[in-house]
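Removed: one protein chain of the complex. Kept in place: all other protein chains.
Moving on to subunit A:
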Amino acid sequence: MGEKGTWVVKKGLAEMLKGGVIMDVTTPEQAKIAEEAGACAVMALERVPADIRAAGGVARMADPNVILRIMDAVTIPVMAKVRIGHFVEAQILEALGVDYIDESEVLTPADELFHIDKHAFKVPFVCGARNLGEALRRIGEGAAMIRTKGEPGTGNVVEAVRHMRQVMGEIRRIQNMPREELMTAAKEMGAPYDLVLYVHEHGRLPVVNFAAGGIATPADAALMMQLGADGIFVGSGIFKSKDPVGRAKAIVAATTYYDDPKVLAEVSKGLGEAMPGIDIKTISQTERMSERGW
């Protein structure tokens, strides 16, 4: 019936997720908590990023059984992560019927030179980016949604802020550039020229751009929205806190009412302890997830 897997259809689901919160879950029970709290989608994975850091070793795609049980547990879209470049993990997730694939630096990369050719799939992909050049390379490869990389599993929003400011600042710079300077800008950023031209003409990315990596409080979520995010991913921030249900609901409300400090004050009250968190300066360069991908 009709045409499936078109660019309009892939990009369209991300448009529908805007203004919402996508939560990492590892069990069907957590998925139900997320749905009841108002999540617009869930991300199925084996361990939340904080536990991936703690456990060490190689982090891979989750067990298909777990993903299928999560898909059965909720009616909202279900996303799942694959290792960078691991197109067979992606083929498996597409066959399972997941709604979105995250080619994610949170998992151990399977290819250190090449990302997945996302045009080859009917299922849409979201990818991480630290700057505009990286975002446009991922879109060039077929990503229908972008998120900041941030520094996952730390409860520290500083890298997500850096990446969002970087992308938004570069968009403004490209928009205001004379047209004859765009090819040099494209060369310097390592970005496809036609997409640089799109940013120049529209003043925005051609796809939705969410914030991710280190968001732990309603204030963090609202901060990212005020910096220009289209929506929020939260991982460890919810299920590593003292009161996951209360915190999940508060982050959903804060993402909708991000520009209303009175609502933000109200929903921030009495949430109990946030996740403990890690100072990013104490993480060695080689263990930083935001350094993965190219």
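We take it that a residue touches a chain if its C-beta (ideal position, glycine included) is under 8 Å from a C-beta of that chain, and two chains touch if they have at least 3 such contacts; residues count from 1.
FYI, contacts and distances are computed from a predicted model.
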{"item": "Undepicted complex member, UniProt protein name, chosen from \"Na(+)/H(+) antiporter subunit B\", \"3-methyl-2-oxobutanoate dehydrogenase (2-methylpropanoyl-transferring)\", \"Pyridoxal 5'-phosphate synthase subunit PdxT\" or \"Electron transfer flavoprotein subunit beta\"", "value": "\"Pyridoxal 5'-phosphate synthase subunit PdxT\""}
{"item": "Per the touch definition above, residue among A:Ile33, A:Ile84 or A:Val123 touching the missing chain", "value": "A:Val123"}
{"item": "Touch with the omitted chain, as defined above, among A:Lys18, A:Arg162 or A:Arg288", "value": "A:Lys18"}
{"item": "Of A:Pro28, A:Pro49 or A:Pro77, the residue in touch with the unshown chain", "value": "A:Pro77"}
{"item": "Absent-chain contact - pick from A:Val9, A:Met177 or A:Ile278", "value": "A:Val9"}
{"item": "Residues of subunit A in contact with the chain not shown", "value": "1-6, 8-9, 12-13, 15-20, 35, 38-41, 75-77, 94, 97-100, 122-124, 249, 252-253, 255-257, 260"}
